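Just one protein chain is left out here, and the rest sit where they should.
The letters A and B name the chains in turn, as written, and every chain counts its residues from 1.
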Amino acid sequence: MDAAAPRPKENMGEPLPRVDARLKVTGQAHYPADLPTANIAYGALATSSIAKGKVAKLRLDEARAVPGLLDIVTYGDMDKVDKPKFGNSGATSIGPLHDRTIFHDGQIVALAVAETFEAAEEAARLIRAEYEEEKPTATFDSPGTATIPAAGKSPLFKEDVKAGDFDAAYADAAVKIDQRYSTPTQHHNPIELFSTTAYWEGDQLIVHEPSQNVTGWKVELARQLRIDPAKVRIVSPFIGGAFGSKGPMTPRTAIVAVAAKRLGRPVRCVTSRMQAFGTQTYRAETRHRIRIGAGKDGRITAFAHEGWEVTSRPDAYVVGGTSATGRMYDYGSVLTHVSLVQADRNTPGYMRSPPETPYVYALENAMDEMAVALGMDPVEFRRINEPKAEPIGKKPFSSRSLIQCYDQAAEAFGWADRDPKVGAMRDGDWLVGIGCATAIYPTAVAPCAARVRLTVDGDVRLQCGSHEIGTGVRTVAGQMASERLGVSIEKISVEIGDSSLPPAPVSGGSISTASVCSAVLMACDAIRTKLYAAATAEGGPLAGSHNEEFELAGGKILAKSGASAKVGDVLKAMQVGAIEEYAEFAPKGATPEALKKLYAGTPEFHGGEQDEDSVKYAFGAEFVEVRINRYTREIRVPRIVGAFAAGRIMNTRTARSQLMGGMIWGIGQALHEATEVDRRYARYVNRDLQDYLVPVNADIKDLQVILVPEVDHAVNPAGVKGLGELGNVGTAAAVASAVYHATGRRIRDLPIRIEQLLV
Amino acid sequence: MRPFVYEQPADISAAVATASRFTTNDDQPTRANAQFIAGGTNLADYMKLGVAEPNRLLDLNRLKESGLRQIRVTDDGIRFGALVRMGEAADHRDVTERYPVIADSLRLAASGQIRNMASLAGNILQRTRCEYFRETSWQCNKRVPGSGCAAMEGVNRQHAVLGASDACIATYHGDFAQALIALDAVVHAEGSRGARKMPFAKLHRQPGDTPHIETDLVADEIITAIEVPAIPWARRSLYLKIRDRESYAFALASAAVALDLDGETVREARIALGGVATVPWRASAAEQSLQGKKLDEASAEAAADAAFAQARPRQHNAFKIELGKRTLVRALLETRDMKV
Partner (left out) sequence: MSQPSVASNNGFSRRRFMAGTVSAAAAPLLASTAQAEAPVIPQTKLRQPVVTSLRINEQPYELSLDTRTSLLDALRDHAGLTGTKKGCDHGQCGACTVLVDGKRVLSCLSFAVMNEGKDITTVEGLASSDGKLHPMQQAFIDHDAFQCGYCTPGQILSAIGCVNEGHAESENDIREYMSGNICRCAAYPNIVAAILQARDETKGA
């Protein structure tokens, strides 16, 4: 069978091809900057070349002289617009054109608008700034940082978790480690460039922009522009990769909307690849200190994880991965503390598994070190410390299939054949190492609305303001409707990516499949109930089959008794052309305001560590083989196996692809990805795809994804755990483990590069 | 990007005449108002970045001289027309068989698409990819003479340890050039002062105090061909490129090696280094150290030490000295072990 379409196991859906696949391979999938817009004017940004200070003067004369220039939006032009707010819908509180203060490198200074892209770009380059410049603070160890506790700074990070008496347990431990780890600044670099196209129809604003959060943006943009959210529409039918970068709206959106209003015509601004590094969010660099103490039997008795994270001056973005690492194993005692380090940088933000990628990397690298210190097989070490309940609140896991993942991945990888001795495995001039690590990601779910319409002809229209960022949400939502309504997928049209549709939460945090499918399930079940009631009503085709189990299949209602009725006939009997249901799903534990908050663009997240009854996570285990040339020390990963359990798998094809992509991301995290900061100026240096390296095709050879069956009814009605972010958690630690195995060198600072292995 | 006038000269003399009319003898080709374009992979990039700002582009792709598009093998060697694309040369049977080091250097450069676009002459003239050069808001002596060098004390992991000066440490990132300089290639050029040829080693200039002067060419000169002499033993040659990822990345260190062996003894060695120097770098001292010696790990290491004896590291690129040495050792041993 084709590797791309794994045969479904228990609790897994069919590997249907993506319903939007044809659009994507024919160039007919319209990403926001592709949407046809008449009479368009082009915008180009001018951005600051300093990281701290003030723009004393802006000289626009040369730019204004460019033929075709229409307008320049700059200081003073945003006075009737409110500043952005930092939060789930807003990337930063910095209103770049609201005052002349420069908070970071690459801050927007002006938007030039012209008849052509070429003229706009030319004009933007000719905008000259005179700065009143101050010495900026770049990052950790730079003079001028301020360090503050992270707990309570973000609604998602309320406290530093702890349990038991760490100090005493650590002091008593027979075997212990105390190590420091670090991860660099990283930028999402989706291949689609960031863009905004805005136009006004009377007092109605339409914005085409790649967004993971159309509802949140609608509300936030309306707030900034001081207009009714009903007058704003965000359109984003396809998104060319997001990974968190298109979750919060950036200040550019309102600036382009203002430009469109001033000109009275549509304005499109496509940000250059270079400018994206300063105008969008990024993964904060982090540092970690981890202490683990254990008995000689390998049982952990003490675990401490301290983290430090760089953020901007005005906004306290918290990475905060200790809530997951603190619950990973049966530690005995736990101590955690997270600090924010403020510097003159743009505000960081969510990037694929935001807390877990750096924090679990540190934890799992430390676990591998601990296994070495104990002289224990690293898989066995994890098995020994497998918890019955999480160590902080002593709550059970709603489901936890980590050991099954380890067993299946180890088997497929051939872990048993490993010679544990460092440097023992060689292939000619290549040092071979193998290693493993745990993947974990919290399973959350949020309120979501959906509208489903079933017509007399058996066609289904499904509407939900979710987002296609590559996850295949059209396909899995369609599959859910197909299953509940007994209609083949070809008969289902799915409309998403528009704020005029029923609201869905941000497509982030791996919540979309669970949230959207739960809402679709609700709407479909309401249709089923109506259909069945009509069918079994007096005079209906199934009269008398009351209170009986039934199925919907092939356009028919099938009663257990064997009686059946065509759905179309039931609708005709109801004297309607269609049944339409609007469902508002709110997860278990939702507050009374939950739905209101969904419409306000600030949906509640439930699950993860927050629920009373249990903690909810998806787990996986990853094994990698590295090869390192004995002379030149370049590091390659020719083989990687991951096994993952994530509740119900809606579609094994899209699930495998997401996990595969995550694992390759993990390889990139391990070996390539780093945004270099020039510490003197607090400026990014490698702001392009020439020097910001991500894996290319030749870097990936043998990759295997194993989907481990798991049933979990506690997580949400759909039984689905998210997996879009699970795959790239732990990978970097597995690579570090393999590098150690090959060379005896323990690399703790990412990315792992040639120079760390030469000496 | 500044606006420009676009012209398609019909032949070499028309191209030279037009260039001559819009440039002066003092203009550096990279800074002149009129500049030549062929594949455009380097120039279009730098025009978009505002690094190159010609207001007249002379497109060489329609020049009528057919030799510009041909690879010809003669008794004297191989002659590459300047407009031959990298991809074509990399796959050319005479190149892959007679000069593996050339084929490797082309095949391991850039990407399939870029190799289909980029001309051979344009490739050897490609300008540094130093990020401080690429982004016009940084200080850069190469881009704006006398403005300073932000890379010197900045993020300089990619930068050169050989051939650098106090004014510039930008790396020459090409690959093909290493093969050419190792094989004593000759460059043919035509300009308003006539046709001339020069050893490849004379084409590029080390930065010194004038890093904005990158080559020996004047603004109205066109490279017309590159000739590589017949070297029967060049069948024993290769190009080894070490980089952070497996493909589509610039070299952290590379070595072009060709060996004339008598058994295991070196009659003659040709060595050039890439990724570590400001210009295509012939490692003559390393070549000499191997002459007449048995090629083994020890003699290879001695040659590598000789090659990097003058290397000067900066903060983040010191590893390139060790990596460069090991790259050369590995390349020498792999070349020795080639089955030819």
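List of remarks:
By our rule, contacts are C-beta pairs under 8 Å (C-beta built on N, C-alpha and C of every residue); 3 or more make two chains touch, one makes a residue touch a chain.
Model, not experiment: these values are computed from the prediction.
Annotation: of B:S137, B:S192, B:T265 or B:S284, B:S137 touches the absent chain (contact as defined above). Touching the missing chain, out of A:E10, A:D99 or A:E130, is residue A:E130.
In the complete complex, the hidden chain is touched by one of A:R22, A:K296, A:R426 or A:K572, namely A:R22. Considering the full assembly, A:I239 is the residue among A:V175, A:I239 or A:V520 that touches the omitted chain.
Touch with the chain that is not drawn comes from one residue among B:V16, B:L57 or B:A82, which is B:L57. Counting the whole complex, the residues of subunit A in touch with the unshown chain are 2-5, 17-18, 20-31, 33-34, 36, 44-50, 52, 56, 67, 105-106, 109-110, 116-119, 121, 124-136, 189-193, 238-243, 270, 272-275, 278, 468-472, 653-654, 656-658, 660-661, 664-665, 668, 680-681, 683, 688-690, 694-701, 703.
Although one chain is not displayed, its contacts with subunit B can still be listed: residues 1-6, 8, 21-24, 27, 31-34, 37, 39-41, 44-45, 47-51, 53, 55-57, 59, 61, 87, 91, 110-114, 116-117, 135-140, 144-145, 147-148, 150, 212, 246-248.
Convention: only the chains that are shown with their structure count from here on.
Centres computed as Cα averages put subunit A at a distance of 42 Å from subunit B. Touching subunit B in their complex are the following residues of subunit A: 49, 118, 121-122, 125, 274, 429, 629, 631-634, 636, 671-672, 676-678, 680, 685-688, 690-691, 693, 695-699, 753-755, 758-759. Listed in rising order, the residues of subunit B touching subunit A in the complex are 1-3, 50, 129, 131-132, 134-135, 137, 150, 153-155, 157-158, 242-250, 252-253, 319, 322-323, 326-327, 329-330.
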